[in-house]
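Note that one protein chain is taken out, while the other chains of the complex remain in position.
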Amino acid sequence: MLIERKWKKWFLFYLPMAAFIAFTLFPFYWMAITAFRPDAELYATWRQPNAAPLWTLHPTLEHFVGLMQTTAFPTWLWNTMLIAVVSTLISLVCGMFAGYALARLRFRGSEFLGTAIFVTYLVPQTLLFIPLADIVRDLQLGNTPWALMLTYPTFLIPFCTWLLMGYFKTIPKELEECARIDGATRFGAMVRIIFPVAVPGILSAGIFAFTLSWNEFIYALVFMASADQKTVPVGVVSELIRGDIFFWGQLMMGALLGSVPVALVYSFFVEYYVTGLTGSVKG
Amino acid sequence: MGGGRAAQDLHLSTERARVSRLTRALESEKLLATALLAPATAILLLFIAYPFVMALWFSLTSIRVGDAGEFVGLANFSKAIHDTIFRMAFENTVFYTFWATIFKLVLGMWLALLLNRHFRFKRIIRASMLLPFIIPTVLSAFAWRWMFDPTFSVMNWMLYHAGLITDRMPFLSSGDWAMWCAVAVNTWRGMPFFAITLLAGLQTISPDLHEAAALDGAGAWHRFWHVTWPLLLPVTLVVVVFSVIQTFSDFQLIYVLTGGGPANSTHLIATYAYQIGVGSGLLGEGAALSLFMFPVLFAVVWVQLRFLKRMDNA
Partner (left out) sequence: MAQFSRRKFLQYSGVGMAGILAAHRAPVFAQANTVHILRWNDFVPAADKVLREVFAPEVMKALGLKLNVETVNANDIPARATASIQSGNGPDIFMLLNNYPHLYASAAVDVGAIADEVGKAQGGIYAASAQLNRVGGKWVSMPWSVVPAMIAYRKSWFDEVGARTFPKTWQEYHAVGKKLKANKHPIGQTLGNTFGDAPTFTYPLLWSYGGQEVDAKGKVVLDSKETVDSVRFMAQFWKDAHDEGGLAWDDSNNNRAFLSGDISASLNGASIYVAALNGAEKFKTEKGAPLHTDILHAPLPAGPKGAHAYHTAFNHMVMKYSKNAKGAIEFLRWAHRKENYEKWFLVQKGFAVAPTREWEKHAMWKNDPVMLPFRNGAAAQKRLMGYASQPDKRAAEAWNKFLVTVMYAQACSGKMKPEEAVKWAAGELRKIYT
């Protein structure tokens, strides 16, 4: 253990750490204050003598109630959750299979395919959404969650594949070889031996995919028409901003509540996430 | 009785034969690989490759909303190159990506080094550091916009009461300021991802290596630069590349924060392409604008893959 002097510890650790925490979390603190602040206080300009943006003496739940009752927020929350879970599952399965194939199997064109999958990551969504709207309608998926559940994997699969490929590479080949000597098929060895060992990596990829899918905006904006099909980002932006009037209290409340489910997922799995990344990063 | 049993046996053995034929087929690496890669490839072909080709075709025609237009070759690309707003958008995108990536890397690395130690509340702090990355971009961008608002900015309030300013800072009202504000918000958002991924990398470095270096008399900075950094290079590279791709094609943040203003001075390629393609209905031109992103991104990824391959072989 390296010994450091007290002041050094403060200077090199506590101070920077505190600064990082302040920088990272201040906006959330501020969002929370705004979400619970009554409307009257929201409109105090910063120059006003009695402006107190950092705290409020009259916290109120009116924005929470307003959000829940006057908008379809709970529905959006459910939609986003459902779409995120299904897209993540689809991407994980595709990513697990593809990652294993690219990491473990030798076949012609494996390099080309690997590169091709990454190249698709480069195609921006702002380019694709118009032709995609055509395809989505042709498949009669417009305004249904499936429009998103099938298009989100397009940007989730490449990353999942990369992550899992890296992770699979770190798993010693001996494991499969032993299993096959014992009579298992390749497929069986993959599913029953490799995948369980790779659970941290799989969880890691899953969490990341879940976050990205929760974050998506433009496809949801264009493919989803009715208010009860919208996702949280689109719903909050389209229903809580009526041109002249931004309903800031409800907006911030929506922003906070919209991040809670993902935050909870992370809080349970962050250790797995880090371990999973560790494994794939080693490779 | 015997005959029934024989029939059963025959039935079972044909079943087994059928099953084993399938499994035998999947024993072949090639076939298994094809089967495994099929779902991913199908989705990517249908929902990326095909629309991409369509978009490529759009960019070569004068297509507008509701009017298929006609083939015009590279006219849309030429118009873009001569468009002063587009040139500014391109510069902005490079500026934005460059600075945001540097800040994210430096701050992310620093944070990762800090988080790599043992301290009280480590778990909860680690988890909370991820919050900016978790919250949907659109929503956090709104919060930042409100924080920078000329009339209501909490930043102005804090700086004013700390005696640092007498009149407000033009956070989003001046083109230059607004670009830096966007960089700041992007850094805020992306730094956790860097930090956590680099942290994962740090944890694979055995502490023995550091001890050995320390025993040899190396200081903290020296240890970092000669032990930590080289070992982290592969991870760093991958994370940087992913981040560059995301940042270069960013849309949501600028769309919400400034809408491309003031005076078209904070447009990125993606937001400008959207404004032209969708706002004016000039789909062909919008597609051409978007496609300008592609070569740059492609080059970045290509460089990364070459670098990684070199390291793999080393």
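Every chain is named by a letter (A and B) in the order it is written, and numbering of its residues begins at 1.
Please note the rule applied: a contact is a pair of C-beta atoms (placed from the backbone, for glycine too) under 8 Å apart; a residue touches a chain by one contact, two chains touch by 3 or more.
Since the structure is predicted, the reported quantities are computational estimates derived from the model, not experimental observations.
Visitor: Would you indicate which residue among B:Asn76, B:Ser128, B:Gln203 or B:Asn264 is in contact with the undisplayed chain?
Guide: Considering the complete complex, B:Asn264 is the one touching the chain left out.
Visitor: In the whole complex, not just what's shown, which of A:Phe23, A:Trp78 or A:Trp146 touches the removed chain?
Guide: Once the missing chain is taken into account, the touching residue is A:Trp78.
Visitor: Pick out the residues on chain B that sit against the missing chain.
Guide: So the residues of chain B touching the missing chain come out as 64-67, 79, 82-85, 149-152, 168, 170-175, 178, 258-264, 274-283.
Visitor: Taking the full complex into account, what residues of chain A touch the chain not shown?
Guide: Contacting residues on chain A, toward the hidden partner: 39-40, 43-45, 47-48, 74-75, 77-78, 129-130, 133-134, 136-138, 142, 221-223, 225-228, 237-239, 241-246, 264, 268.
Keep in mind that, in the parts below, only the chains that are shown with their structure count from here on.
Visitor: Starting from the mean Cα coordinates of chain A and chain B, work out the distance between those two points in Å.
Guide: 12
Visitor: Would you mind writing out the residues of chain B in touch with chain A in their complex?
Guide: Going through chain B, the ones touching chain A are 23, 26-27, 29-30, 32-34, 36-37, 39-41, 43-44, 46-52, 54-55, 58, 107, 110-111, 114, 117, 119, 123, 125-140, 142-144, 146-147, 151-154, 156-158, 160, 168, 188, 191-192, 196-197, 199-201, 203-204, 210-211, 214, 234-235, 238, 242, 245, 249, 251-252, 256, 270, 273-274, 277-278, 283, 286-287, 290-291, 293-294, 297-298, 301, 305.
Visitor: Which residues of chain A touch chain B once you look at their complex with the stated criterion?
Guide: That would be residues 2, 13, 16-17, 20-21, 23-25, 27-28, 30-31, 34, 43-47, 51, 53-54, 90, 93-95, 97-98, 100-102, 105-108, 110, 113, 115, 117-128, 130-132, 134-135, 150-151, 153-154, 157, 159, 161-162, 185-187, 211, 214-215, 217-218, 232-233, 236-237, 246, 248, 251-252, 254-255, 258-259, 262-263, 266-267, 270-271, 273-278, 281-282 of chain A.
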